[in-house]
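Note sheet for the following structure.
Note that this complex is displayed minus one protein chain, with the remaining chains in position.
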Amino acid sequence: MSSVHIRDVKKYFGALCVLDGVSINVEPSEVVAVIGRSGSGKSTMLRCINGLERIQQGRIEVAGHTITPEAGDLRSLRKEVGIVFQSYNLFPHLTVLENITLAPRVVKRIGRDEADEIGREALRRVGLEEKSGAYADELSGGQQQRVAIARSMAMKPKVMLFDEVTSALDPELTGEVLKTMEELAEAGMTMILVTHEMGFARQVANKTVFMHLGKVWEEGPSAELFGAPRTPELQNFVSSSLK
Amino acid sequence: MSSVHIRDVKKYFGALCVLDGVSINVEPSEVVAVIGRSGSGKSTMLRCINGLERIQQGRIEVAGHTITPEAGDLRSLRKEVGIVFQSYNLFPHLTVLENITLAPRVVKRIGRDEADEIGREALRRVGLEEKSGAYADELSGGQQQRVAIARSMAMKPKVMLFDEVTSALDPELTGEVLKTMEELAEAGMTMILVTHEMGFARQVANKTVFMHLGKVWEEGPSAELFGAPRTPELQNFVSSSLK
Amino acid sequence: MAYELQFGPVLKFWPDIAQGAVNTLVLSAETIALGVTIGLAAAIARTDGPRWLGALVTVYVEAFRNTPLLVQLFLVFFGLPLIGLSFSADMAALLAIALNLGAYSTEIFRAGLLAIPKTQIEAGLALGMSRLQVIRYIVVVPALRIIYPALTGQLTLTLLGTSIASAISAKELTSAASIVESFTFRSFETYLVVAVIYIGLTFTFRFLYYLVGLWLFRRRKPPKPDLLQEDLDPVGSGA
Amino acid sequence: VTIPEIMEKGTISIGVLTGLPPYDTTDSSGNTDGFLVDLAREVAKSLDVELDVVPVTNASRVAALESGRVDMLIAMTTATPQRARSLLFTNPYGSYQMTIVGPKDAEIRTLADLEGKKISVPKGSTQEATLISYNIPGLQIERFDDDALAMQALLSGQVDATAAVAVLANDLLKKRGVDDQFEVKEDLPLYTLYWSMALRADEWNLHQYLNNLIYYLEVTGVLDDLHKKWTGVPIPGGKLPTF
Partner (left out) sequence: MIQDFGWSSVEFLARASLWTIGLSIIAFLIGGAIGLTLALLRVLGPRPVKLAIAGYIQIVQATPLLIVVFIVFFGLSFAGLYFPPLLAAGISVSVYASAYLADIWRGCIEAVPRPQWEAADALAFSLPQQLRYVVLPQAFRIALGPTVGFMVQIVKNTSVTALIGFVELTRAGQLLNNMTFQPFIVFITVAAFYFAICYPLSYLSEKLKGKRRVQRAH
């Protein structure tokens, strides 16, 4: 149910082919890391999985929903697939707790009390219980990103997508966000994460996918992939990232 | 002539004492590095030397000009004292070459042809000859900073001040800017540079000044200062910077 | 109501209407030249000048922005003669509308001046430029670029605002219209024709602003390439 | 509309020109009253219907009529052949002598004396049309929104003379205490002009009725009485013409 199957997906922006026949499989409770150079199509792929971009060919099955070029029922899909962006995109006019409870209340029509309960629980999991009344601009970047994760978790998704959630953060703030994600992974969440943190990918992800020029260039168990990159592109990428 | 003598300078912002009796001597062709924690008054001191901030007490002699709390002839001083900022502050509506030749033309009333010649020479020295027709937003950060240095050099200053010119740059871009500065130092320019690059300070500066709480806390030949810091504050600072 | 539109009688007066349009054009151009000059000077006075001058400019700006142009027009034309300042109708119209535009453009220019980062000004000063040189070479063009849509929007409102000058016998398009109307008694047709001319004039002026923008900012991308996308801040209306 | 239609409706709406004392005055609550309104009352009374007074201006009167907003106009319109192509005019219900008013020391005895002078008139008035028809060389005609502004222009020295209604001018000069500076140029009466009520081009039924009413009001002396009530003098020029 909470698996992701991407089959031969193509995505164009105008004439530019950004995803060129991508296929990836993610089994339930699996954590897959996606790495690759800037512009290789990683973000676009995540956005396609969540229906934020349309695909032009292929098929995506995610948490029991199907996306084809003709599109599917995106709203019910999105209820079960969470996504967290690099720029946290918290709603600035709402408090932390309101940010988290808005979607459960509006989309799932959960009552205020119950939604608040869910919201507090989500905040507890990201370790920010005491910030529930604050506004986004009163939080550090790392705290904002953890709230964004909690906001996504409050919808109780079956799959979560993370797009470079730490790359706008200072090193010291990165740690707290990675910890939150690690806990999620340990709790059995199916996750796809685009990341520049090689160490983190290696340690947390069961499988790593290396994208290049809109294609899946290499994939495999993380330890293997990092330990013995086969293609020169991945070798280059790994070595330049470790510098 | 191209020496800098700062004597017992005090500078307040409102009630806040930012420079608390600072004295520094820089001899002709000497390179002095200024280090210190954020907020210790390094930028403010550079800005005072160039007359961008007024001092409330003391006296600054720079390249034959004198600044006192009553202020002096700042414009003729600034013709001979260049300053380069952390944020490059290129003029966005002018090309690279125009950025460089503007001041020679309007301040020194040099003809267009001669100014262009000077501008090209300055660009050559920073290794960006081929970018003369580009606009700032078409350049990388490192290139912009080199243009800013060339802009300052085109006024043929006797003293140059650098305020953390590399701290907004990626590591790979930092190198090219440091190289430019090193060449300047080798050519005998009198320089004061505020920097976070300890390695660079150690290697290029004849003397290093450690500022703390608006005071000169320690000063001495760079090798000595870094090798054997005397005060616990400098010890702390050096060790935390090397982390 | 079966009302038949008859444009014939109105169009017979085309020389008068054309003359009115030309007068509107001239009055607008003069007003804009004078008003923008006032606005620029007042904006610099307010940002860079002494305190008392800034206060004076504030009073001027607020007084003109919070009262209707028509009332200002009456005061200039009928009121100023009482203190010995008498102007012809065309002069009074020019003066009143220019002062009105001046007040609005003061605020626009000021916003532009304030939008230029302080670091840019410092970079200029640090190179030994005088304050005026900094404004002239470093501030003006980027500031103008920022405010260009708002400024040209205000100028459009000024063009339309000249229609009010007919109240005090200044000769322009709307006054030509009322002459035609009084001869023919075909008011609806007259105003339709005039509306079309105003729309034409407005679009012509906008196109001119666009061309001027292309030239002014020729070195970089023009501020708003799409004529239809003009993003004006309708702070003021001439009418 | 026909008479039976109006009687059935129970209301007649009449557009009345406002803002021209003494023919029309406005009380402190903005209600309009005066000679023209009294006349409108007579029309309604004679038909035994309610009266709806709609204030109009020079600029809006024709549109108000033609758009059907009012049934008829009592708005000081003078019948000219050119206008009669568009509207239907009744026999005159009143008249005024148009005179030239100027400073006492100005020599204006004949039309020729107006040569090269600036003269103010109400925009779109018959004064304007008449003066134009004289073809006086160099005469500058300045058009104002209404009669009062035209007069104002003379008093504030913006023009050399104004073409005004004699009754109005005499009254005004006295009340303002400027009869020692300005005078009605008695030597040069221009015209006696007549006001007609105006109707839409095909309203023959109402037209005939109104002609009848005007005739009746004149012979019974009501017209003169009303005129005297508001201006202090009977309708100038003796018997009203018919056409």
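By written order: A, B, C and D. Residues from 1 in each chain.
What we mean here is this: contacts are C-beta pairs under 8 Å (C-beta built on N, C-alpha and C of every residue); 3 or more make two chains touch, one makes a residue touch a chain.
These numbers come from a predicted model, not from an experiment.
Contacts of the undrawn chain with the visible chains, over the full complex, involve A, C, D. Only one of A:17, A:102 or A:198 touches the chain withheld from this view, namely A:102. Looking at C:26, C:75 or C:216, the residue that reaches the missing chain in the full complex is C:75.
Annotation: of D:56, D:121 or D:159, D:56 touches the absent chain (contact as defined above). Residue positions on chain D in contact with the hidden chain: 18-22, 25-26, 28-30, 54-57, 59-60, 63-64, 66-69, 145-149, 151-152, 155-156, 171-172, 175-176, 230, in rising order.
Residues of chain C that touch the chain left out of view are 1, 3, 62-63, 65-72, 74-75, 78-79, 82, 156, 160-161, 163-164, 174, 188, 191-192, 194-195, 198-199, 202-203, 228, 231-237, 239. Touching residues on chain A toward the chain that is not drawn are 50, 52, 75-79, 82-83, 85, 87, 89-93, 102-103, 106-107, 135-137, 151-152, 155.
In the analysis below, only the chains that are shown with their structure count from here on.
Of all chain pairs, the one linked by the most C-beta contacts is C-D. Legend note: the chain whose CA centroid lies nearest the centroid of all displayed protein CA atoms is C. In this assembly, the C-alpha centroid of chain B lies 82 Å from the C-alpha centroid of chain D. Note: centroid distance chain B to chain C, computed from Cα atoms, is 46 Å. Contact between chains, using the touch rule, shows up for B-C, C-D. The touching residues of chain C, counted against chain B in their complex, run 117, 119-120, 122-130, 133, 137-138, 141-142, 145, 217, 219-220.
By the touch criterion given at the top, residues 1, 3, 9, 77-78, 81-82, 86, 88-89, 166-169, 175, 178-179, 181-188, 191 of chain C touch chain D in their complex. In the complex of the two chains, the chain D residues touching chain C come out as 58-60, 62-63, 66-68, 82-83, 85-87, 120, 123-125, 128-129, 142-145, 149, 152-153, 156-158.
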